[in-house]
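The other protein chains are all here in position, but one chain of the complex has been omitted.
On to chain A.
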Amino acid sequence: MIEFEGVGHRYGDRVVLSGVDLRVPERRVAFVGSNGSGKSTLARTVNGLIRPTAGRVLVDGLDPARDGRAVRRRVGFVFANPDSQIVMPTAGEDVAFSLRRSGMSKRERTERSIEVLAEHGLGGYADHPAHLLSDGQKQLLALCSMLVLEPAVLVCDEPTTLLDLRNKRRFVELLHTLDQQVVMVTHDLDLLTGFDRVIVLDAGRVVADDAPGPALRRYRELAG
């Protein structure tokens, strides 16, 4: 369960979030809004990448601003640009990197990485140079590097921005099969079929909070 209590954030004089109060127990939740609406900032408060300047966030009762490490073990995060998330030269090494403090032996880490890659459509790519994967594969790799840690929550910040239609669909289908609670930030309305709850943000405030149908009608009205 993710809770936002009066969350606000500002950069200097510029207010990017204000008065966000939400309780989010649903399994499939989306933050929708136009560019600059504050949706990415809000998502980054969930694992403490951004500490809100007002209010607080709780993930299963833990505040990421205080217990960052414990929260980050519970919350995986996938960014828009897979290039900057991949930190090791080959796909297998990158997944194994996530496990470096798991207490597993090197061999167990390698084997587990190969398994996770295979489970998510990257079987046979463990030794492949990560920077030579397609954008779709890179984003799958970024996802694998998070899922190998078995987080309870997965936050995805516009994960399909750089993907073509087919890869986008594959990625979203994959998300739907996961056990994790998924929080997805997007302005791509095609992705939201099957979501339990859509929260629409505009100018840093929640302006709609509903099932996908009504919430997206509101979003379309805002876009004019």
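Note that in this section a contact is a pair of C-beta atoms (placed from the backbone, for glycine too) under 8 Å apart; a residue touches a chain by one contact, two chains touch by 3 or more; residues count from 1.
Here, contacts and distances are computed from a predicted model.
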Chain left out of the displayed complex - its UniProt protein name, from "C-deglycosylation enzyme beta subunit", "tRNA_anti-like", "Biotin transport system permease protein" or "GAF and ANTAR domain-containing protein": "Biotin transport system permease protein"
Chain not shown: contacting residue from A:S18, A:N47 or A:Q137: A:N47
Residue of A:R23, A:R66 or A:K106 touching the missing chain in the full complex: A:K106
Contacting the left-out chain in the complete assembly, out of A:V15, A:M88, A:A152 or A:L178: A:M88
Residues of chain A in contact with the chain not shown: 47, 49, 68-69, 72-73, 76-77, 79, 81, 83-90, 93, 96-98, 100-101, 106, 127, 129, 131, 145-146
